[in-house]
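The complex appears here without one of its protein chains, the remainder shown in place.
Note that the chains are named A and B in the order they appear, and that numbering of residues resets to 1 at the start of each chain.
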Amino acid sequence: MRTSIVGAVIALLLTISLTSPLVVSQGLTPKLGGTLVVIQVGDPKSFNPDAQVDDMGFPIFQNLFNKLVTLDIDYNIIPDLAYKWDVSSDGLTYTFYLYKNATWHDGVPVTAWDVKWTFETINKSKGIAYSWIKASNIKSIDVIDNYTVKFILKQPFAAFLSFLGWYGTFVMPKHMYSNYSDWLDPKNPALQKPVGSGPFKFVEWVKGDHVTLEANPNYFKGQPYLDKLVFKIIPDANTALSSFLAGEGDVLAVRPPFSEIPKLNSTSGVIVRSRATPSQWYIGFNLLRYPFNDRTLRLAIAYAINRSYVIEKAMSGYGFPARGGYTSAIKWAFNSNAALPNYNVTLANKLLDDAGYKLGPDGIRQTPNGTKLSIKYTYFTTGPETEAIGVVLKEQLKKIGIEVTLEGLEIGAWEQKVVKNRDFDIALCDGFQGPDPDNMRSRFALGAYLNFANYSNVEYYDLLQNASVTTDFSTRQKLYWKAQEIFVHDLAYIPLVDLVAFYIWKTEFHGLPWESAGKVNYNSYALTWWEKGKSIEPEYIVFLKNNALAIVIVLVIIIGVVVAYKVTKKKWSGKTTS
Amino acid sequence: MKSKLKSDNNFFYKYLLLWNRFKNYKGGLIGFYLFLVVIFIALFVPFLPLCDPYSIKFQSFLPPSFSHPFGTDEMGRDIFSRVLWGSRTSLSVGFGAALVSSIVGVLFGSLAGYVGGKLDELLSRIIDIFLMIPAFFLILLIVAIYGSSIYYVMLVIGLTTWPSTARIVRAQILSLKEREFIYAQKVIGSSTFRILFVHLIPNSIQPIFANSILQVASAILLEAGLSFLGLGDPNVVSWGKMIYSGTSYIFTSWWIAFFPGIAIVVTVASLNLIGDALVTILSPKTEERGAYA
Partner (left out) sequence: MEWKDYLLRRSAQLLLTVFFALIINFLIINLAPGDPAALMAGELATKEYIEAVRERWGLNKPIPERLVSYLLNVLQGNLGYSYTYLQSVSTLIAERIPVTLLLTLTSSIIAFFVGLLLAVKTSQKAFSKVDLFVSNVMLTIYSIPSFWLGLMLIGIFGVALRIFPTSGMVNVRSTGSGVFLILDIAYHSILPIVTLATIQVPIYYKIARNTIVEQSSEDYVSTFLMAGMSTSSIFKKYVLRNSLLPPVTVFALHLGYVLSGAALVEVVFGWPGMGRLLLSAVYSRDYPLIMGIYLVTSITVSLANFFVDILYTLLDPRVRYK
């Protein structure tokens, strides 16, 4: 009798301890509260999100403001301030339907007038998005009613929506800015203490140290789970990493040196994920300078570069060798058949021999008209990879008899020398090539400011121009694919590496933007929650829910014990000693 | 003809005396021998059995071992050979900068001191202005914007550090020009050029000598600082640059930043020890009245 009770108790304890973890202990139900600290590398310039290029401010703006539509982690267009939109069949009219309950952080409602004011000001004051949304192509912005706005374009522009969702297109509060003739007027308090419509609102900015935001309880899509969102500013990647490892941050938004990635991966409590991102490292030749106008030379160089080795040495293996004439991260636009030359040193040497680049006694070739093939590789010194890539290229080109000297300039000087003055031999550049392949037009085509190679293939240019105004998806795709074929044939630019983006965060946080495809923009923490927060329901209910299975089993055992007791009692009471 | 011989004798004799006194300064002596080692390395490094300092063929991040005494860096280069080859860069920049600084300093200082008057006023003002400008910031600005080739760095450091040399030369010339042997030269009609370059300047060299050695040391530190900010010449091996690359890996591969730093300390310290001993010897007041160690 006693033993069975003891046995029952033991069984009970065992059951509770064994089954509780079966029901996922922390649960996939979001908890409330907590502060998320994001470590980044610099201050925002100001809180006007549309006036100037501000890569440090951008992730903060993505949580303070809304755009009409926005891009998620896969660069798909998702609704933001507009829950629905229509595009006319001629591609000239875009109608956006706005949420009716959106308000600014000071309580004023967000209306179509704010949208109209924002985009007209982008046009008038040349906001950064001016170029890529083609603000001058907008004939008019009409307010149909407080929550419906129509954009009428002069010419169709297929990438319009993508660029509207990208950068510098945040809807700004007209009532905060309309009293100032200049939207960057330093006297406007909104530049230092922004008023937005997003899931988080502004608390304070301590320059050089941090920006603090707190949850907006009236956010039109629902209050965020977190209490506070802090962007901690740490000047360089190494210090940022040590800060993160020391527990001073929860999300590391600075890419650490590649060699530290495995270490981060194996640190308990930290997760590291990587995704292909539509950015590439590429080199460009100065086509206006002899001998770089000789395609054979460029082709030989392309054959001599082992892109995998470059990635292995210069980027610790984190990256993908570029395969074609556009980034492979935007799948529909990438033409996998337009391939770059594969690594083949023998072929490279043969090409040069046949083309009259004689090998000199010091192992360096000479051009057909006698000058030594000693070329300068110009890069900007924003990080160690740029020089590292150069060091690897130097060694590889040595094998085909080309001598390379490295010239590192800081970004301003590089921009002046290479882009403005076109005074270089080979230059390394990088850049985001999304969100739409129309980006190619601003980088590589005739007349583009960034086309430092002076690539002037007219057919390439025409294809890109046509694709920019065509609204039919498959036609666009075919045009871009053909353009890439030309691109990899001409080799004015040789893409080297398809970049990989890293997401590094603490496991105790869930619902991060890169886990929420289709729901939030790629920097938004609106859906992020902390494991150790308070549950939304009262504690005892959560306890019941979490341990439901165990409780059921315990109850069953108790009932079983009681019944067994009663039954045996009867039996026993019917017996004397045995 | 006769006077030339006398000067030679004077010179040689002077330096022998100097060496005799120098020998008594343990610190200076240690510095001197250390520096000899550094110079030896810098001169003969192409003949030493080392790996190619530019070759990236080894595996990256290898810790110090028998085959790689200082390990390998992030690109797979042997650090030991790079530290040894880096001595050439540092010493070239150091001596180059000190040379530029000395030449410009001697020129301006002697002109100011000898000619005196308005020219002296003007040059002293210019010296003051140069001393007001935080040199490091200025060098940073110029190198960041205009270019980071090693010759450029040498030139820029030299052109921003000449004022201290100029001041010393000026003071020296001021005190010397009232001396008898200068009056004698004037009396016999020697040209200003001759007085300056044959008599005044050679006799002012000694204090500059000590100062120049200290300037070599500080030029090396300056170049290291510039390289640490990423502004160094990428075509040469530089200790500062190595520390710069090694900063990222301080947690795991500490040897990348550690050994170049030691190399800098050894080289700069040896120069400072020598320079300090010389300064002590050559300024009468601080010299001992009895006890050596």
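In the analysis below, a residue touches a chain if its C-beta (ideal position, glycine included) is under 8 Å from a C-beta of that chain, and two chains touch if they have at least 3 such contacts.
Everything numeric in this text was worked out from a predicted model, so none of it was measured.
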item	value
Chain not shown: contacting residue from B:Tyr15, B:Tyr33, B:Tyr146 or B:Phe181	B:Tyr146
Candidate in contact with the missing chain, chosen from B:Val38, B:Leu196, B:Val268 or B:Ile281	B:Val268
Sole residue of A:Asp142, A:Asp227, A:Asp294 or A:Glu415 that reaches the chain not shown, by the stated touch rule	A:Glu415
Residue, one of A:His210, A:Arg323 or A:Lys394, that touches the chain absent here	A:His210
Hidden partner interface residues of chain B, rising order	26-27, 30, 125, 128-129, 131-134, 136-138, 140-142, 144-146, 217, 221, 224-225, 228-229, 240, 243, 247, 250-251, 254, 257-258, 261, 264-265, 268-269, 271-273, 276, 285-286, 288-289, 291-293
Positions on chain A contacted by the hidden chain, ascending	35, 37, 42-43, 45-46, 48, 52-53, 126, 128, 130-132, 184, 186, 191-192, 207-210, 230, 232-236, 239-240, 242-243, 246, 248-249, 410-413, 415-417, 419-420, 431-432, 439, 442-443, 449-450
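The criterion applied here is as follows: only the chains that are shown with their structure count from here on.
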item	value
Centre distance in Å when chain A and chain B are each reduced to the mean of their C-alpha atoms	49
Of chain A, residues touching chain B in the complex	237-238, 241-242, 245, 256-257, 259-260, 263, 313-314, 316, 381, 384, 387-388, 390-392, 395, 405-410, 412-413
Partner chain A, residues of chain B touching it in the complex	54-56, 60-61, 74-76, 144-148, 230-231, 234-235, 245, 247-253
